[in-house]
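Before we start, here is the structure in question, set down as structure tokens.
Then we have chain A:
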Amino acid sequence: MKFGIYPGCSLTGSARDYNESVFALAEAFELEFTQIPDWNCCGATAAHNLNKELSLALPARILALAEKNGLDEIIVPCAACYSRLVVTQHELKKDPELKNRISEVIEMDYKGTSRILNVIEWIDKYIIPQLDAKIVNQFRYKVACYYGCLLVRPNKVLNYDRAEDPQTMDIVMTKLGATPIDYPYKTECCGAGFSISRTDIVSKLSGKIIEDAEHRGADAIIVACPMCHSNLDMRRPDINKYWKTEYNIPVIFVTQAIGQ
Partner candidate 1 sequence: METTRKLIRKQSVEKLYNALTSNRQVYAPVVAADKQIEYRYNPGFAEVTFGHIRSTLSVKNVVFPKVENLFFYTNARSESTITDIDMSRIPEVVLWGAHPCDNAAFDTLRSIFCWDIKDEFFSKRLEKLAVIGLSCHLSDEYCFCTSVGLSPDSKKGSDILLSLLKNGDYHADILTEKGNEIVKSAADLFETVSDEKEVITEVKQKFSHEQVTSKLSAAFEHPFWVENSLRCIGCGACAYVCPTCACFDIQDETRGKNGKRYRSWDSCGFGLFTLHTSGHNPREVQSQRWRQRIMHKFSYMPERNESLGCVGCGRCSSGCPVDMNIAEQLEALQNI
Partner candidate 2 sequence: MSDFEPKVVAFVCNWCTYAGADLTGTSRIKYASNVKIIRFPCTGRIDFMLLLKAFANGADGIIVSGCHPNDCHYTSGNFHAKRRWIMFKELMDFMGIDMNRITFSWVSAAEGAKWADVVNATVTRIRELGPYVSYKEMVDKSVEEEVKNG
Partner candidate 3 sequence: MARIGVFVCHCGENISATVDCGKVADTIGKLKHVAYSTEYKYMCSDPGQTLIKDAIREHKLTGVVVSACSPRMHEPTFRKACAEGGLNPFLCEMANLREHCSWVHEKNELTTEKAIDIIRTQVEKVKLNSALQPIRVPVTKTSMVIGGGIAGIQAALDIANCGHKVVMVERSPSIGGHMSQLSETFPTLDCSQCILTPRMVEVAQHPNITLYTYAEVESVEGFIGNFKVKIRKKAKSLDEKACTGCGLCTTKCPQKKIPNEFEQGMGMRPAIYVPFPQAVPNRPVIDKEHCTYYIKGKCKVCEIVCPTKAIRFDQPDEILDLEIGAIVVSTGFDIKHADFFPEYGYGKYKDVIDGLQFERLASASGPTAGAILRPSDGQVPKNIVFIACAGSRDPAKGIAYCSKICCMYTAKHAMLYKHKVHEGNAHVFYMDIRSGGKNYDEFVRRAIEEDYVNYIRGRVSTVYERDGKLIVKGVDTLLGAQPVEIVADMVVLATAGVANPGAEELAQKLHVSYDSHKFFAEAHPKLKPVETNTAGIFLAGACQNPKDIPDSVSQASGAAVKVAALFSQNGLTREPLVAFVNRTAPPMYSTCVGCFLCQSVCPYQAIEREDFKTRDGKIIKTVAKINEGLCQGCGTCVALCRSKSIDLYGYSNNQVYAEVVALLNEF
């Protein structure tokens, strides 16, 4: 089975661990990846606030490249990238005229035929069926599954899981042997939008997410988004400083949890 993978900026930078664990998993389960050649920025940060066509053209180019290379399924581990790609596919499907315009902008044919998978969908579809045969250590921990915002929203576009109290990651984690806790902060805001500009807000919001997980006795917080990870993990010293706490609950990528 040949998949395309779109890493995006985070996976080559701050979330190298995520990248490595995805590839490690793929190797372990004999799944072959082709990185989309000549990929570009997905436009997640600001493009969609400034220029709609640009915000669609960037992901459209990525998708067109995937089509051109015959990649029917693309894995997009980063939730922000995933959201941009799916939104673009949705918008262009809705409006054939816009599709033609964007095609002209990117100077490439765009059909919108590639299927975009987030990491959980991918795991569920390709890893879980082989899991029993390959599993070495069950992941027997109490986990708090944190979905963040972009993995399940906007629900009508992504058409993935339910926006309130999503379940897919919990189900995957259960299959790995973990015990997901009842966790009301699953989709609460981590402050990602202020990740750089107002770290105090990040500390405040992410702090609550961590607090509740600690309070409920979770052994780890599981994430599937590099942004969530960096806010909950990399910003931990700031969080502890802000809330005057000493939280040390680990935040790990869902792919790392399987690999363990």
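Just so it is clear, a contact is a pair of C-beta atoms (placed from the backbone, for glycine too) under 8 Å apart; a residue touches a chain by one contact, two chains touch by 3 or more; residues count from 1.
Per the selection procedure, all candidates are chains of the complex that A comes from, given by their letters.
Quantities reported herein were computed from a predicted structural model and do not represent experimental measurements.
A.B. asks: Any idea which of 1, 2 or 3 touches chain A in this complex?
C.D. replies: By the stated definition of touch, the match is candidate 3.
A.B. asks: Which of the residues in chain A end up touching candidate 3 in this complex?
C.D. replies: Its residues touching candidate 3 are 162, 164-165, 182, 184, 212, 215-216.
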